[in-house]
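Data block below; observations after.
All protein chains of the complex are present and in place, except for one that has been dropped.
And now, chain A:
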Amino acid sequence: MTNKIFTKEEWTKALQGLSDSYKVFVPVKDGDFHTFKPMNATKAPDFDFQNTRLSARSLVYPQAERMFEYSLDENDPEANIIKETPKDYSPQAIVGIRPCDAHGFKIVKPNFDNKEYRDPWWIQHFESTVLVGLGCNQPCSTCFCASVGGGPFNKDVLDVLIYDLGANFMVSGLTEKGEAFLSKAQGGKAADDAAVKQAEALATEAAKKVKADVPTDKLKDKVINDLFAAPFWQDVGFACLNCGTCTYLCPTCWCFDIQDEVLGKQGDRIRNWDSCMFPLFTLHGSGHNPRDQKFQRVRQRFMHKLKYYVDKYQGGVQCSGCGRCVRYCPVNIDIRQVAELMNNY
């Protein structure tokens, strides 16, 4: 395992150099918040942030992705033949992703890559991605990664982990993919024992700060129908606006819709993120909607994350504890409280 020390300026320079071999995405301050943007010379990366407003999921699983294209022109010898739209799978690196968001990819993987189904686009995007995580020295009060199998310096899923030591970064290669990435990084020097100790101390300190008390331990033993019929869903869902903030900001929501869009004689088949908060999500062709009430949609989101996923994949909850839905739900519906209600029901 390589441990290298870079000054912060050196690290930015190294990333610029790496842009020749990878599409390098870095956190950039964009108005009031940070967002992942391709590395460029004009806007420097800014690693002084709590977390990006949106998770990095769109870099592996775009919000709108052209799957296929076709021609409707009868004179075209290939008319009405659906062809896969060429996609860009050149290597990319997400630098500065928080460990919770990386953990999110692990949580969604069983959905896109399992014995029954293999989603070729998600898998290829994921495999072409190097996850260069940035440990959290100061977890937010709304973070609960440690309650759901993660942690502020959790190395799971990451290829590289960055420790912010103040003036310097210590950068550790964790996988072959990560080592290959680091081997191309110019500058820096081998980390000495003192730096490694400092990094370890930071991780220990951060682990103490993050909330680990969101209860999910009893969820797997609950009877699905008991939770489904629990009396609290109307109350939980009263304030809900049924907007897509929670699902679109979430690193572990994966639902999509497939649409055909035609312009003239050229058609595209696109898959778009969808949200279980929207009534249209479950509207049948017949006009019937099995989830036509707000509380049913709210219940679906929590049941999926905290019960159906738990039962189906036997690997914990479908939540990485990033706290975005807690911070940005416009009406303050708090998954930590709902987890408690369900766990203790």
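Keep in mind that, in the parts below, a contact is a pair of C-beta atoms (placed from the backbone, for glycine too) under 8 Å apart; a residue touches a chain by one contact, two chains touch by 3 or more; residues count from 1.
One rule holds in what follows: contacts and distances are computed from a predicted model.
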item: Name under which UniProt lists the unshown chain, selected from "Hydrogenase-4 component E", "Dehydrogenase, beta subunit family protein", "Tripartite tricarboxylate transporter TctB family protein" or "Simple sugar transport system permease protein"; value: "Dehydrogenase, beta subunit family protein"
item: Absent-chain contact - pick from A:Gln50, A:Gln198 or A:Thr282; value: A:Gln50
item: Contact partner of the left-out chain, one of A:Ser21, A:Thr175, A:Asn242 or A:Thr282; value: A:Asn242
item: From A:Phe47, A:Phe228 or A:Phe278, residue that would touch the chain that is not displayed; value: A:Phe278
item: Residue of A:Ser71, A:Gln92, A:Ser128 or A:Thr142 touching the missing chain in the full complex; value: A:Thr142
item: Touching residues (missing chain, whole complex) on chain A; value: 30-33, 50, 53-54, 63-64, 138, 140-142, 238-239, 241-245, 248-249, 257, 259, 261, 270, 272, 275, 278-280, 283, 326-334, 336-337
